[in-house]
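Pasting a structure here, questions to come.
Complex shown without one protein chain; remaining protein chains in place.
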Amino acid sequence: MGHPQLAKKFVANNERMKWHDKAIWFVRKKRDLAVHGLDEWEDLREIAKQIKTHTINKLDFYLEEFEKNAQQKGLHVHWAKDAEEHNEIVLKLLLNRGAKKLVKSKSMLTEECHLNPYLEKNGIKVIDTDLGERIVQLRNEPPSHIVLPAIHLKKEDVGKTFEKFLKTQKGNCDPTYLTRAARNHLRKKFLNADAALTGVNFGIAQTGGIVVCTNEGNADLGVSLAKLHIASMGIEKIIPRLEDLSIFTRLLARSATGQAITSYTSHFHAPIEHGEMHIIIVDNGRSNILQNEDFKQSLHCIRCGACINTCPVYRRSGGHSYGYTIPGPIGSTLGASKDLKANKTLPFACTLCASCSNVCPVKIDLHNQLYKHRQNVVKRGLLGTKKYAILKVATWVMKHPSLFDFSGKMARLIVPKLPRNILYSKVNIWGKKRELPKFPQKSFKELYKQREEKK
Amino acid sequence: MTSRESILNNIKKNIPSSTIELPQTNIAHAIYKDKNEKFKTSLASVGGNAVWLEDGNIDEFVRKNYSNLEIIVSTCKEITCTNRDANKPNTPHALENVDLAIIEAEFGVAENGAVWVKNSNNRHRALYFLATQLLIIVNKNNIVDTMHEAYERIEFNQAGYGTFISGPSKTADIEQSLVIGAHGPTSACVLFV
Partner (left out) sequence: MKIGLFIPCFMNELYPEASMATLKVLENLGLHVEYPTKQTCCGQPMANTGCAHEAGELAHRFLKIFKNYDYVVAPSGSCVAMVRENYAQFLDGEDGFEHLKTHTYELVEFLHDVVKPIRMNSKFPYKVGIHNSCHGHRELGMASMSERNLPAFSKIEKILSLVDDIEFVTLKRNDECCGFGGTFCVSEDAISVAMGIDRVNDHLNAGAKIITGIDMSCLMHMQGIIDRDKLPIKTMHIAQILAGES
């Protein structure tokens, strides 16, 4: 099913759709409040964009720099071409140390690689420790948002889930109560884990370390207890200098949730005592995007989620309607770059309102990318023959003004005479929930000509 | 060809030859007339609190404010009101039941109420996250305006760990309701001395 069909399902529950829209708009408003209080906001965005552009254009250099400096500090660096190799590296690291229990903090990359099912198939117990991720993991659902994984759920849904899995009180869906229950449940998992895996927000080439930002403290707790720390990092996460973080930390949390900074912004340049720290650098299709002038900016993304929160389509269609790991504008462009055929409806799940491009802290031209992806959909013959034929005919008409005038005239003549049940039959998708405009007797051109003749 | 080579080769093949210079990061930024006040309100907005200790008697402060707690540990040598040595156990797991951890931070950041913690005296960094409550000691002269100044004070020439901590741990993953105390501390007080 494509986005329109899945979106329709989501919209069908009007009350929930409205609630979803409001909940996420609330996050957008918090972001606005934080942003409008900072005079240098637009400067920060511009600098961030320059840093990212520079880095991506010298990505090979910075990756090697990162590797060298990380190794110098005693960290292990691995390279994975694709999801499969990434998963194998993780599994091997775990098996070689006899690790059976893995705690994970948020990492969209491991979602993209479908790491959890792979590990579980191989006998590893995987626990997602971010509260939102744990909720969706228990429900066996993918996250519906990159920052707020369980934003599609109401507290009653969470209450029921916890009732079943964590044995919480029946009917108690107080967020504080449920959060405490999760805390107690996950504390045990943290203390018993053999290994911990984190994502990476930034990899610093200059120092060879990584930065992970969380509010819950779950990433830090995991990797500060278990001896083995594995960090999965996409190649685009590299920044050149430590000081670049002054720009990105100011942008990230404000864009994501409206906070000035996340509760924890942790810089890892070492494992714990007697521990090991491994960083897996993952490509999985990213380096192919580099060659495309139209889309390479999508590699600048810092995964703040602001474009998702602002997207009027996302807010009303829900994260699962995209059918891709990352929803919303950024997910639609990344998904289309990755596999256009599988994701051919995503570039069209957008009104081209351009809110995303203007909210994005690193100024990615998101809506233009979706506009360009549409051309590739057509070029590859994926638009659907009916749609394409209509537009071809329309173009042909538009190339011939007399034909254009004639068809307009006919429409104005015929449409008003049609009985309602024919005019509003099934093929009139516009008319399902909207009236058609009232057709006038004369076109502007006709009126204009009349007027000129009278002159 | 190793994966490393193949990734790097593919990048080399695909990146455009144009380069753009790395920009300066020290742009003109917010300067706060009253850094203390700004720090205080920033921290309060994320559920933490800041206190300026006039007499410098931390022990007294702890006795007064945390009298009911059982296990108190500290990474600051000057503090005597603790009852366990955080560095003694060989595994961090032993710190599981710490009620209060008193730790040191190098400086605070006014714009966001964060403090920079890179405490080489501390053997187990898990302490910062296992303890139910945190008391963070900072020299009262060490508050900077923004992250720009903050990063001027930070380096990682040696291997190590450092973190900005802003308030207690928190989550809003259930219906956007803010709950203070997720996996880490449920309260965080920054004490300026």
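Per-chain residue numbering starts at 1, and chain names A and B are given in the order in which the chains are listed.
The criterion applied here is as follows: a contact is a pair of C-beta atoms (placed from the backbone, for glycine too) under 8 Å apart; a residue touches a chain by one contact, two chains touch by 3 or more.
Treat the numbers as computed from the prediction; the structure is a model and nothing was measured.
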Give me the visible chains that the unshown chain touches, in label order.
A
Note that subunit A touches the chain not displayed via residues 3-4, 7-8, 11-12, 14, 17, 21, 25, 32, 35-36, 38-39, 41-42, 310, 312-313, 316-317, 347-355, 357-359, 371, 373-379, 383, 387-388, 391-392, 394-395, 397-399, 401, 404, 408, 411-412, 429-430, 432-437, 439-440, 442-449
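To be clear about the criterion, only the chains that are shown with their structure count from here on.
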Could you list, by residue number, the parts of subunit A that touch subunit B in their complex?
23, 26-27, 38-40, 43-44, 47, 50-51, 53-54, 56-60, 63-64, 73-75, 79-81, 85, 129-132, 135, 148-151, 153-155, 158, 175-176, 178-180, 183, 186-187, 190-191, 204, 207, 209, 215-218, 220-221, 224-225, 235, 240-247, 249-250, 257, 259-270, 272-273, 281, 283, 287-288, 290-291, 293
Write out the stretch or stretches of subunit B touching subunit A in their complex.
2-4, 6-8, 10-16, 18-30, 42, 45-46, 92-93, 96, 109, 111-114, 123-126, 128-130, 146-148, 150-152, 154-177, 179, 181-185
